[in-house]
Each structure stands twice: as structure tokens, then as C-alpha cells.
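Note that one protein chain of the assembly has been removed; the remaining protein chains are unaltered in position.
Chain IDs A, B and C follow the sequence of writing; residue 1 opens each chain.
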Amino acid sequence: MREITYAEAIREALRHEMKLDDKVFIFGEDVGAFGGCFGVTAGLFQEFGPERVMDTPISESAILGTALGAALMGLRPVPEIMFVDFTTVCFDYLTNQAPKVRYMCGGQVEKLPLVVRTTSGGWIRAAGQHSQSLEGWFTQVPGLKVVMPATPYDAKGLLLAALRDNNPVLFIEEKALYATSGPVPEGEYLVPLGQADVKRAGKDITLITYAGMLGHTLAAAQTLASAGIDAEVVDLRTLSPLDHDTLAKSVQKTHKAVVIQEACEMGGVAAQVVKSLVDTSFGFLDAPIKTVAALNTVIPFSPPLEDITLPSADKVVQAAKALMS
Amino acid sequence: MREITYAEAIREALRHEMKLDDKVFIFGEDVGAFGGCFGVTAGLFQEFGPERVMDTPISESAILGTALGAALMGLRPVPEIMFVDFTTVCFDYLTNQAPKVRYMCGGQVEKLPLVVRTTSGGWIRAAGQHSQSLEGWFTQVPGLKVVMPATPYDAKGLLLAALRDNNPVLFIEEKALYATSGPVPEGEYLVPLGQADVKRAGKDITLITYAGMLGHTLAAAQTLASAGIDAEVVDLRTLSPLDHDTLAKSVQKTHKAVVIQEACEMGGVAAQVVKSLVDTSFGFLDAPIKTVAALNTVIPFSPPLEDITLPSADKVVQAAKALMS
Amino acid sequence: MMELPKEKLLSMYKTMTAIRGFEESLAEAVTGGTLPGFVHLGVGQEAVHVGVCTALRETDWISSTHRDHGMILARGADIKRMRAEIFGKVTGYCKGKGGSMHLAVYDKRATGCNGILGPSQTINNGVALALKREGKGNISAVVFGDGAAHRGEFHEALNFAACWKLPALAICVNNHYAISVCFDDACSVEDIAARAAGYGIPGLVADGNDVMAVYEAVSQTAKAIREGKGPALLELKTSRWRGHFEGDPQPYRTAEQLEADKKKDPIARFGLQLIAQGIATEADLAALKAQADKELQEAIEFSDKSDYPGPEELFTDLFYTERRAG
Partner (left out) sequence: MMELPKEKLLSMYKTMTAIRGFEESLAEAVTGGTLPGFVHLGVGQEAVHVGVCTALRETDWISSTHRDHGMILARGADIKRMRAEIFGKVTGYCKGKGGSMHLAVYDKRATGCNGILGPSQTINNGVALALKREGKGNISAVVFGDGAAHRGEFHEALNFAACWKLPALAICVNNHYAISVCFDDACSVEDIAARAAGYGIPGLVADGNDVMAVYEAVSQTAKAIREGKGPALLELKTSRWRGHFEGDPQPYRTAEQLEADKKKDPIARFGLQLIAQGIATEADLAALKAQADKELQEAIEFSDKSDYPGPEELFTDLFYTERRAG
């Protein structure tokens, strides 16, 4: 199969859906002729014109409010918030508004097709306010779906599924993955929301991860294999709703688990994963579930410090080995 | 000891500190002559005047921004956000600003004395946007302390400690507790931040809770006692930093735990507590840790529905009994 | 006034009395302890509700505030289902899940109130954008208070709407108070409408106690918007007669102030106009009020007899589910 990048896969999903359905439209800061801060929407303005791909003022609340109003009217907006770090200035829309409006009006609004795209993660030396992994806030919100793809294949398939979902979806893309490549079918396919994926089968220990840490975790699994440890790697893909079943199935087989996330130890979804496994699989666990995560500090600018702050394949290997011994 | 209400205890702490230190000042919506939406600041405007107790326009971002700027300059602001549900419109200040400013400037700012008071919780028939328990967002933020007192005694002592802390503190008060009474010393005393409190000693099972659910949990413990189950009740008091030691100590004694929170199952701090216990005390656990929490839905207006959505003493009893059998 | 047919004018009067009766019956229910939660009553602001809704087309959209049961009634909503919603009954418009603070009636294109002040102003842009694409000359109006005009959303929404030339009408109902805080202490200009200058859009002030003045101001402003001239800001000056919420002791204003406000009673004023212009007699007006009272009684009975939603409603409507045909 042809290989394209994660960024191209996302663009392909957007283009596909925009061609099919003229209710789908994109807007946000610099998404137009500029093609987006990370180039994801490059070419779409040229292809679909200024009615379908619109630049906005720097007004994140107005971006999401406009999107929500348009979705209420049956359009299918795909607004972009440049960095997930900026969701803090339009947080109400992702928590009190979009996820609640249908419930609070007793279902008078039937569909609410709203996919908010944003970007996450570190390693670009952008310091404390442009490097965070903040998905853990959003997985606490009933009524909101949260998706974080780790591969180009999943990025395209999950985004297409999100665009058809008729619910508010927060679609978080990993900056560090944009340039990574992988096989992606040309045509249409959906990766259903809410299903985790076993990215490597194994029998000795389950490594649970998502988004940018998948690559590091697979590398760790490779290293562990050469040390005789056969790790299973589960990619969550959708963080809310969490796929409790796939997690349980894997851990009930391996009896051990490490959760790996780029978010800091006190953030992210590690705690929710641990809670899920304690709930479903306590009797199957041979050892405590461990977490590999960023340190509980602000992400520092200085490159050597950022590198120690964020998690690494090495730390995954260490954590897994400690559990196996 | 004399008994006063939770609201009076908070007011007493504010008054005490305002008398001692004229850098301390209060501002927010309707906190002035009106005395605050829940009457907590009643009388302070009259006592300290309009320079120390200030009404603001409905501009939550400006409230917290002004507070942060004043704190940077050495004042000791105590802004109020009327409902924790409204932190969504000033979220950046509680996540990207106050908790990070000292770190990102490498400690050029030494003290950052900023206590943000707000209110939490349901049972007042205020529906989906005025009834939430949202503390779980804030306990994911390095650099921010989060406090939620459950008794008048703790409310006063914790607030005094927060006001002296020189760090940003989010002080979340429980609406349903304002009118509840308890013994409170007249003078000054501090309840240190970061220390949980065993509110009832017991040997069979640990019930971990905080804020508004403490009363329900103590009632459940009473019921359990008559069924021959001796429950220990731990009140977290400070949610961030979490007191891992007290939790571990209790569970290593009882071997069983239920976490009780008013936040919905996917929110709050239950998952972080479970993660902490798995980390510290896995080998001591006889049974999975269970959670009693609100349902994963929007809090409905209709009273009978709200009552089923929120957790109750009954559900605590059921969960504890299920673990004991 | 002659511009509107007699029946329309009489129906406006009736709606104003119906709104007042509706609100006063809620005040009684609070006193009687039968109404759950808290309600913000719009007594004194009926000219705003009826003037605005008379000027808008049925095909326009409108969102309003926590003080605007009246706006939704004036939009033509069923008073029975309104009452039931406020009492948390399953027969309410939102099946009892929203209550007073989240009342919305989508089939009347009234998206109702938002519990968070501000967002309705930006959401209005999205509705307006959809209407612009539809291209039928419909507009979307957002109604908000003088207090809510200080939220950041006010600014982001108006600049955005002006840049995109959206058919959006921002209506600020200035009743001079935001809970206890007097407008003069929370705003550095006399008229919120003055802020329109910052966006290059029209900014108008009208007497919010005069239903015909409201009607005319909204009609004219809306006309320009329908023609594609972009958004506008309209400020309606009025006052609220009751506390911010029922039970508010109002230490922040004097009995004299309140009495002066009440002298501007929009219903009495409109009644006098109708009589002076020979459109109605006192007896006609009394009959309209009696009719409204009767409908209110029926609504109260309907609501009282209705059930609360059952536990099966706890999770419905949270996520989209395919509806069965038929």
C-alpha cells in the first residue's frame, strides 16, 4: 500500500468529506491560504475556496461558538484550535456547551456534528504553554468524545468516523507525528470511535498507550523482545469513551500492565486506565499497574530538560522489566 | 466549643487575615455590599470598605488576570468565581498562567499568593451548568494546589493555610455545606495543605472521600457499623497534592477501599486515588477498589432525576457491603 | 403604530399580560415552596419580549437569557409545556432536564437561555452563518443583559460577525443591574451601544419599556441586516421589578427607585396607547387578560398533573442515536 504522512492522512480525510458533503467546512486561525500552522490544511483553500476554508481572527471562543451554532443548524463545521494549550481560552465550549446542549434541551436538537481539531505534545522546544498533553481534562466530560490517533492509517479512518459521528468530537493530533509515514488506503474507510487496537500481540505484559507514545512503546517492545519479554501493545485511539473491553481482554491474558502517556503523571488518562483495569480485571493482576509519563512539572524550554521531563522508550523498558522481575 | 456554619467559618478566616494583613483583599461578582451570591462575604464590605472588598463587572478573565497581576506585585488577592462551573470561561488563568508563571521565569517571582475561591456541587436544582463538581480538571495541573474542605473546622483552618501559602491555591467550597454547623475555634489555627484526615477510625474497610460527600460517607459508616462493618473514613481535604501516605496507611490496614465523590464517575479524583493506591498498596489489597460517584451524564434539572444522578449514602453502603462479602 | 393590524396589536397586549401572569405565578410557587431551584423573573420587561418577537420573522432565530421565559412565550411557545419544564416534568419542552435556565423551544426557533453568560453571543454567529448560506434573508438575534455585555464573548462575537458580515443582531437588554451590581459601577460608558463604534457596525438605543419603540427599532435594524449589511447592536433600556432571583432581598436598591421604575410599566403604557388610539376599550383589554389568565390556569393544571421523567431518561439525549422511522 502507498505510504503517506500523518498530516497528509488527515488532509485526505478532510478533503474526502468536503467533496462528499458541502455542509462540511473548515475554519480557524491561518487554516486558509497559509494551510495551517502545521500545514495540515494546505491546498484545501485553493481547492474549495473561501466559503469552505475560512481564516478567522484570533478569537478562539468565537471560533468554537460559531462552530456550535452552525452545527445546531445542520452544518458540519470542523474548526481548528491551533494548539491544545489554547483550549484554555475557549474551554467552556468543549465542556459546558457542545457536550451538554442536546441533553439539556431534552433531545430537541438531534444531531450535533462538530469535530474540533487541535494539536498536542512536546519535543518541539516550545516550552510550557505550547507543548502540553491535556487530553485528561476532556475525558472527564460526559457528552464529549475524544480521539487521538497514533498512525496515519488511524488518523484518516478515525477522522472520517468523527466527521460522520453526529456528536461533538475533540480530535487531537500529535505534532511530533505529522511527518511520520505509514500505509493508508486511498479510498474511504472508517475506524470506529471507541475501539482500542492491539498494535502488537504479546503474552507477557500489556503496554497501554496512545498517540505520540505509540512509537516509543513499540520500540520498547522491540527491546523487551530481545530480552525475552513478549509485550502486547494496545493503542487506545479513542480516549473517551474508553474501550474497557479490549483493555480487560489483554490484561486478563498477560496479568501485567504499564500505561504510557506523554501527559504528566498527574494528568492524561493513565489514572482512568488504571481505574478501569482495577474494576474489570483486579483478580487477574499479578503486579501493580505502573505508569510511564511526563514529570509533574511545567515543560521546560531548555532542550536537555525537556528531554528528561518527557517519557521515553527507555523508561518504558525499565518499567516493564521491573514488573517482570 | 462554639459551633458556627461552614459559611461563617470561611468568612471568619477571610476577616482574620484581612485584619492581620492589609495586602489581603477580596473581589468578584456581588461579593461587596451584597455579601456574595451565597452570603459568604456578608459584612466584609461594610467592615473593610470598598478598597478591600470590591464588586467587579461580569468578566471572569479580568477577575483572575487582575488577581494574578496583583499577586505578582506582592498583594494577596482573594478573587471569587461564583460557581466552579464558570471556571471554564477563565480556565487559562488556573492552568496556563498562575501555576506556570514562577516556573517559566526561573523563579524570578518568588511568592505568588493567590487564593481563588469558588463553589461546587449539586442538590440545589440548578441543572447542568450550575451543579458540577469539576475539581478533577485542576488536580491535573502541576503548580496548582486544590483544596476542598468538608467541615467548618477544616474550612477555616485550610483557608488560613491557603492564604499564607504563597502559591496559587484553588479553594473549592461546597454549596450544600454552607449552612452546616460544627465546632470551630475562635482564634487562629492552620490546617496544613496536603494532609488528609481520618474522620472516623475503623479496621474493615477504608472509605475515601472529600467535601460534600463526607457527611453521606459518615452516615454510611454508621449504617455499616450496625451491620458489623467497621469502616475507616478518610477525608482528603487537599486534592492536590494528594496525601498518598495517609491513604496508603489506611488501606494497608483495612485491605479494602471505596472512593466516594460527587463528581461523575469519569471525573473527579477517584481515578487518581485508585492509581495512588495501586502504586503504593497493591499487595495489600484484598479486593478491587470501587468508586461511588455521580453518573456519567449531564446533571438534570428535574429533582427526581438529579437525585438518582448524584451519589448517596445508600450507594456507599451497597458498595462497601459488596466488597466485604 | 398604525403599521400593525389591530388583531396583531391586541395579541401583543395579550401576550404581554400572559407573560406577566406566567412570571407572577412562578413567584407565587416559589413563595409556596413548590418550585424547585431558582427562577429569574422578567416582570417589567414584557415590552422587550413582545416587541422583539413581533419584529422578527418566524423563520428568524433567537436566543435569550435566564430572565426570558417571556421571550420564548412571545415566540409562540406552548405555555403548558413551558410551565411543565420549569417544574421539571417530562411533558416540558426539555423533558424536565433543562428547567428554567435551559428552556429552549427549537420548533419555534428559540434556542433559549444559556447558563453561562457569554457563549450565546458567539453561538449566534454560527446560526447566522447558516442563515447566510441559506440565503433567504433570515437573521439570528441574541438577547443578553447589560452584565453579560462585559464578557469577552461580546467582543469576539461582534468583531467576528462584522468581519464575516453575518446576519446577526445583538440585543442588549439593559435593566441597569447584574444581580446586585449597578450598571454604572460595571461599565465605563453610558450606553453599551457605544461599543458598536469599535466594530464599525450600527449601535442603537431604544426605550425598552415601550413595546412599539422596541418593535420599530428591531424591525429597522433587522431590515438592514436582512439586506446583507452585516450585524448590528441594539440596546434596550428597561428595568426588572423583582429580585435577580426569587428570594433576592435587593439590599442594593431603594424602594423609591423601584417605585419609580414601576411607574414605567410597559403593559399599562401600551394599554393606554391602545385605548387612546381607539384600538381597544378597557373592557377589551380586561377580556384579553382574563383569557390569558384562563390559559395560565390550564397550564398550571397540565404541569401539576404531569409526571417527572423516569430513570430511563438519565442517559438519553447525551449522545446521538438513530431515530426509528415512523
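Basically, a contact is a pair of C-beta atoms (placed from the backbone, for glycine too) under 8 Å apart; a residue touches a chain by one contact, two chains touch by 3 or more.
This one's a predicted model, so the numbers in the text were calculated from it and none came from an experiment.
**Q** Could you tell me which displayed chains border the chain that was left out of the figure?
**A** Over the full assembly, the chain not pictured touches A, B, C.
**Q** Looking at A:29, A:154 or A:173, which makes contact with the chain not pictured?
**A** Considering the complete complex, A:29 is the one touching the chain left out.
**Q** Can you work out which residue in C:131, C:186 or C:217 touches the chain that's missing from view?
**A** C:186
**Q** Determine and list the subunit C residues touching the chain excluded from the picture.
**A** Subunit C touches the chain not shown through residues 150-156, 159-160, 162-163, 185-189, 194-201, 230.
**Q** Go through subunit A and note every residue touching the omitted chain.
**A** Touch set of subunit A with respect to the missing chain: 29-30, 32-34, 37, 55-61, 85-86, 88-89, 124-130, 295, 297-298, 300-305, 308-309.
**Q** On subunit B, where is the contact patch with the chain that was removed from view?
**A** Answer for subunit B: residues 51, 54, 56-57, 59, 61-62, 64-75, 77, 92-93, 96-97, 102-112, 142-143, 165-167 touch the chain left out.
Here is the rule we use: only the chains that are shown with their structure count from here on.
**Q** Looking at C-alpha means, what's the farthest chain from subunit C?
**A** If we average the C-alpha coordinates per chain, A ends up farthest from subunit C.
**Q** So, what's the distance in Å between the C-alpha centres of subunit C and subunit B?
**A** 36
**Q** If you average the Cα atoms of subunit A and of subunit C to get two centres, how far apart are those centres in Å?
**A** Distance between chain centres: 40 Å.
**Q** Let me have the rounded angstrom distance from the C-alpha centre of subunit A over to the C-alpha centre of subunit B, please.
**A** 30
**Q** Using the touch rule from the top of the page, what residues of subunit B touch 2 or more other chains?
**A** 85, 88-89, 127-129, 297-298, 300
**Q** Give the residues of subunit C touching no fewer than two other chains, as numbers and ranges.
**A** Answer for subunit C, listing residues that touch two or more other chains: 94-98, 102, 114-116, 118, 152, 318.
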